[in-house]
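Read through the structure below, which is laid out as structure tokens, and then see the notes.
With one protein chain held back, the other chains of the complex are shown just where they sit.
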Amino acid sequence: MAQPAETVQGSKPKSGSAWWVEPYLTVLALGLFGVYSLWLVFFQHTGQFHNYLSPFFSPTESWGIKVLPALWVLWVPLLFRATCYYYRKEIYRGFFHDPMACGIPESRRKFYFGETRFPFIWTNLHRWFWYLALIVLIFLWIDAIKAFIFPNGFGVGLGSIIMLVNVLLLTAYSFTCHAFRHLIGGGSQKFSCADGSPTTRYKLWNKVSYWNERHGLFAWVSMFSVWFTDVYIRLLIYGVIHPVRFF
Amino acid sequence: MPEEITLSVFRGDRSGGQEQEYKIPATTGMVVLDALHYIQAHDAPDLAVRWNCKAAHCGSCSAEINGSGKLLCKTRVDDYVGEVIHVRPMHTFPVIKDLVTDVSWNYEKLRQIPAFQPAAKAPFTLQQRDVDRIQEFRDCIECFLCQNVCHVLREHNAKDAYWGPRMMIRIAELEMHPFDTGDRIDLLKGAAGVGYCNITKCCTVVCPQGINITDNGIIPLKERVADKYFDPLGGLVRKMHK
Partner (left out) sequence: MSDNMESHAYDILVIGSGGAGLRAAIAAAEAGATVAVLGKSLLGKAHTVMAEGGVAASLGNLDPADGWETHFYDTMRSGHFINNYKTVEVFAKEAPERVLELEYWGAVFDRTPEGKIMQRPFGAHTFRRLCHVGDRTGKELIRTLEQKIFTVNVDVFQEITATKLFTDNGRVAGAIAYYREDGHFALFSAKAVVIATGGWGKSYKVTSNSWESTGDGAALAFEAGAELIDMEMVQFHPTGMVWPPGVRGVLVTEGVRGEGGLLRNSEGERFMEKYDPQRMELSSRDVVSRSIYKEVQAGRGTPHGGAWLDITHRGPAYIKRKLPGMYEQFMALADVDITKTKFEVGPTIHYTMGGLKVDPLSCATNVPGLFAAGECAAGLHGANRLGGNSLSDILVFGKRAGDGAVEFVKGHEGTPKIDDSEVQAEIDRVLRPFSSENGENPYALHEQLQEIMATHAGISRTGPDLEQGLQKLLELKERARNMAVPGSRVFNPGWHTVQDVHNMITLCEAIIRGAIERKESRGAQWRLDHPDELEEYGKINFVHKLEDGEVKTYTSPVPEMPAELKELFNLGAAPGIAKSGKKE
């Protein structure tokens, strides 16, 4: 790979356009989220407020395994997202400048191995984290349902709604995943039955493909919703705000 | 539209060169290729530019306009009102002269991709839905703008490790053909180097044909590699399923 650059013509950075805004915003958003998560891991012990549970601390049951409560499951969504095809793009661009934006000269030129070696070869395991994330998702659904069950029976509070929206967005994010799109049907070579009708896998793949185009959007929105859900519950725990019940 | 526009065009060859300014009268609907032809006819008959169809069909006229990969015949000069239009050859390939670069490496790689291996004699029975995916990739005009912008080739010059996005969608098109019996997964993981792509999507952004190279081509290929090399369980399940 260490060929000398053959070109003599040089290249011209893009004029006008603010190509650096996007990678910096990515770094800012992901950085803040990371710092916030660390703060949770080291300085917070619970995410429970009555029947509301912060997604960072779910599930609460640890079957005797002793780790910091927020760390117990956090690594699953973290690795799931870190190996997500969409976040990979944002991370490589924002943090590694590989490249920062299209056609922009990179700061580091040597030693590029892409995803062929450690550490990034791990991204190939994305589908495994998808399987694990699915398990976590099941717990989050249970939490969301519990959020509607108050001591005096069924009810709806602001927290219940927030938790429901959050888990819906997480579901949307997980099921628009590229690996899922492949597993559900993209991997098959033929989409039609012998009689010319579409296969089930085709129908599923086609639907997933439609929503998959919005995967990046779900990635961001679901990240912020997780964040927001925790902030809301944490403020309740600290008594800064008071719970709102609709009925 | 201003009466007169300014183009700053790279003039040079293998040994180097620099941009030179030309002022020419603009006409309605003029594309950058027209402007270059005007320069050829009036100021510099030996200005080298590769083109063919002048209808965005052949993919000959790739170059960089103000830093972005473009087809010269499809880029209007009035997209750059009030700006100097800098026209430079593709950066990733060695320049031959002025705007013409040596893209022969791409043809070498195209030749190395194992061809279509049909499972039966034509005519095939194929539904439109079976070929939609492939037709997206076959819309490629081989302009090599994606190869030019791909940072693996452009910044790291890793041409011996990674074949680039154009080759990836060519392989994808074959792998997804219902009648193809070939297996190019080892090639992908090995010599063709799909692992070098870090799905940062510049190829998709630049493609004049609007082909969704990354999401529909490269990512599915990476998943196919994962099927074979990183998912023994899934492989087993699929085997039993068959």
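When the chains are written out, they are named A and B in that same order, and each has its own residue count from 1.
Note that in this section a contact is a pair of C-beta atoms (placed from the backbone, for glycine too) under 8 Å apart; a residue touches a chain by one contact, two chains touch by 3 or more.
Not measured: the values here are computed from a predicted model.
**Q** Which of these, B:Ile24, B:Val49 or B:Ile65, touches the one chain of the complex that we don't see?
**A** B:Val49
**Q** Among B:His177, B:Lys201 or B:Arg224, exactly one should touch the missing chain; which is it?
**A** Of these options, the touching residue for the absent chain is B:His177.
**Q** Residue-wise, where is chain B in contact with the chain that is not depicted?
**A** With respect to the unshown chain, the touching residues of chain B are 13, 27-31, 34, 40-41, 45-60, 74, 76, 96-98, 100, 102-104, 107, 110-111, 115-116, 118, 121-128, 130-131, 134-135, 138-142, 174, 177.
**Q** May I ask you to list the residues on chain A that touch the chain which is not drawn?
**A** Spelled out for chain A, the touching residues are 192, 196.
Simple rule for what comes next: only the chains that are shown with their structure count from here on.
**Q** What is the distance, in whole Å, between the centres of chain A and chain B, each centre taken as the mean of its C-alpha atoms?
**A** The answer is 31 Å.
**Q** Residues of chain B touching chain A in their complex?
**A** Result: residues 10, 12, 14-17, 64, 66-69, 83, 86, 88-89, 91-95, 125-127, 129-130, 149, 151-152, 154-162, 175-178, 180, 193, 195-202, 205-206, 215, 219-220, 222-227, 229-231, 234 of chain B touch chain A.
**Q** Where on chain A is chain B touching in the complex?
**A** 1, 3-16, 85, 88-89, 92-93, 98-99, 102-103, 105-106, 109, 112-116, 120-121, 124-128, 178-179, 182-183, 186-187, 189-192, 196, 198, 202, 212-213
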